[in-house]
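Working notes, beginning with the structure itself.
Showing chain A:
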Amino acid sequence: MDLNIYDFTSFTKWIDTSLHEMMSPFWVTACEMTIIGVAILAFYAVVGLYLVYAERKICGFMQNRVGPNRVGPFGFFQTIADLIKLLIKELVIIKNADKFLFNIAPFIIIITSFLAIAAIPFAKGLHAMDFNIGVLYVMAVSSMGVIGILLAGWSSNNKYSLIGAMRSGAQIVSYELSVGLSLITMVILAGSMQLSAIVDGQAHGWFIFKGHIPAFIAFIIFIIAGTAETNRGPFDLAEAESELTAGFHTEYSGIKFAFFFLAEYMNMFIIASIAATVFWGGWQPLWISGWDSFNHVMAWIPPFIWYISKTAVVIFIMMWFKWTFPRLRIDQLLTLEWKYLLPINLFNVLLMAFIVLKGWHF
Partner candidate 1 sequence: MTDLIQEIEQQEYIINMGPQHPSTHGVLRLVLSLKGEIVKNVEPHCGYIHRGIEKMCEKLTYQQIIHLTDRLDYLSAHINNAAVCLLVEKALGIEVPERVKYIRTIIDELTRIASHQLWWCSFGMDLGGLTCFFYGLRDREHILDIFEETTGGRLIQSYYTPGGLMKDIHPNFQKRVKDFIKYFRKILPEYDQLLTGNVIMQARSKGIGKLSLEDAISFGATGPSGRGSGFACDVRKLHPYHLYDKVNFKEILYQEGDTFARYKVRMDEMWESMSIIEQLIDNIPEGDFTAKMKPIIKLPEGEYYQRVEAARGEFGVYILSKGDKYPYRVKFRSPNFSNLSILNTIVPGQKIADLVAIGGSLDYVIPDIDR
Partner candidate 2 sequence: MNNEELKQTILSILPSAVFEENTQFLTIQIPADQIHDFAKKIKESETISFDYLFCLTGIDYGDSLGVIYHLRSTKYRHEIVVKIKTSDRETPAVDTVCDIYKTAEFHEREIFDLFGIKFNHHPDLRRILLDESWEGHPLRKDYIDEVNIVER
């Protein structure tokens, strides 16, 4: 496999060395951090906005409608118009709300979703930070968002918000287990927690094919639990429009509401990209042993395209869930996790360990 043409390592190295020639190491670090920060911020904004747009178009497609089509070609600038509107909307100050917590909650949510992006490999060498415990980091950071939800619900001084926040707390704490265990299953197969190493390990076959049965089970569980972790339908109990009006963000207006709105889509993106990275080989092209010319053609498609399209497929599946299923009730939600997903998952970990020990994987 010749992937060197798409290797970003030398490019980043070159930036690093040329910066070192110009300034002192302290300023180099500062400069690099700024570049990465700005790049990720831009990426974040674009992805967030266009996920909202994609969701509207997809739900329109599923509901026999056209969706937005007046603002720009095919309504392409619809979400930008929404963003401008939300930016200049009044921020309502709630009487008797806990002002400090009320104001800080949307930032906690958006920062946690922001942090998780740092660890995700977009292509070889295109990595904000390559932790050796990448999987653990992503899990830890993305589950911190629940603190923001809890604070938002608690500080709003609104009864619906409080119920929404409590539901969300119970839900995320439970489903965190399933997300973690299904990732652990894959870590056993990969033998590493470093995301770049996990991706490298899939150069000759994605883990979902390599790990066959247990990997497939882990993938299904990960998708279910991941959907639940992002508070999306059919697990959108925290917002539950028909029950709790708007759930934990009932009292938020303007840009603070936009933060919640955006963070939901970014969390979905993160879950989808982890699924793509761990199960579907991240930026690695499709590789089938023996089909050399086919593999060669696949390798010519840039890794970033591979990564984005895999993520898009997972996101589409998650949107499909939302627009098909009715919502679960809170006790059914917890039953599903504690009585079904968790035991299956624990068994699956054992199965995977056994298969790896015996070397029965491909």
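Criterion: contacts are C-beta pairs under 8 Å (C-beta built on N, C-alpha and C of every residue); 3 or more make two chains touch, one makes a residue touch a chain; residues count from 1.
Selection rule: all candidates are chains of the complex that A comes from, given by their letters.
Bear in mind the structure is a predicted one, so any value in this text is a computation, not a measurement.
Enquirer: Which numbered candidate, 1 or 2, lies in contact with chain A within the complex?
Expert: In this complex, among candidates 1 or 2, chain A touches 1.
Enquirer: Okay, in this complex, where on chain A does candidate 1 touch?
Expert: Against candidate 1, the touching part of chain A is residues 59, 62-65, 159-160, 163, 167, 233-234, 236-237, 240-245, 323-332.
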